[in-house]
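Only one protein chain is missing from this complex, and each of the others stays in its spot.
Moving on, here comes chain A:
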Amino acid sequence: MITAERKPLEELIEYIKPYKRILLLGCNECVTVCAAGGRKEVGLLASGLQMAMLKNGKNIEIQQHTLERQCDPEYVEELVQMIDGADAVMSMACGCGVQQVAMRYKDKPVFPAVNTKFMGASERQGVWAERCQGCGNCLLGATGGICPIARCAKQLMNGPCGGSVTGHCEISEDVDCAWQLIWDRLKALGQTERYLEIMPAKDWRPAGGSGPRKIIREDLAE
């Protein structure tokens, strides 16, 4: 999923200060799963903003709505009914959702309420960790299902480096050494010969080296 964390309230207040009627938008997808911008968080933030603004002597109207998927134009279209009642939109979706709304409703200021962080997985209740950088050329088949691009601090293609100590990365004891994980996994799979293969320097072209990427499926595109 795409993970996100809510921005500090003070920053959000700065965004909406000039406006009276705010449409606060959640998203039912990734940001709901990582508890950053789903229906529940929309409700909590609406109360928080209203209280903070009242403290500053300003009464604002906050209309709350959570879309099924904010990155999908089909759902963003739903807002046609309510957009006119708002001076500005604050979106709790990831950056994709914020931009989708901004692109569709060009005359409305749209502000992000969360910081989009990374593509990650849940490690345990309340903990999410980065797992994928969308490099466009998946290596997981060669590395035992552990990604050295997303999980090695140096993005080494042939690790580990000298900073790998007892399975941890030198940057923090809280970070596993990706190459230790790769080795352990290849050993468990009986594929240690894969480790000995020297991988070439990474080709970064599919990772967006030539600018923003696009996928066009001719069979689906209208």
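Convention: a residue touches a chain if its C-beta (ideal position, glycine included) is under 8 Å from a C-beta of that chain, and two chains touch if they have at least 3 such contacts; residues count from 1.
Everything below uses one rule, namely that contacts and distances are computed from a predicted model.
Considering only "Thiolase family protein", "Na(+)/H(+) antiporter subunit B", "ABC transporter permease" or "Methylenetetrahydrofolate reductase", the record for the omitted chain gives "Methylenetetrahydrofolate reductase", by its UniProt protein name.
Check A:P8, A:G134, A:G163 or A:G209 against the missing chain and you find that the one touching it is A:G209. For chain A, the list of residues touching the undisplayed chain reads 201-205, 207, 209-211.
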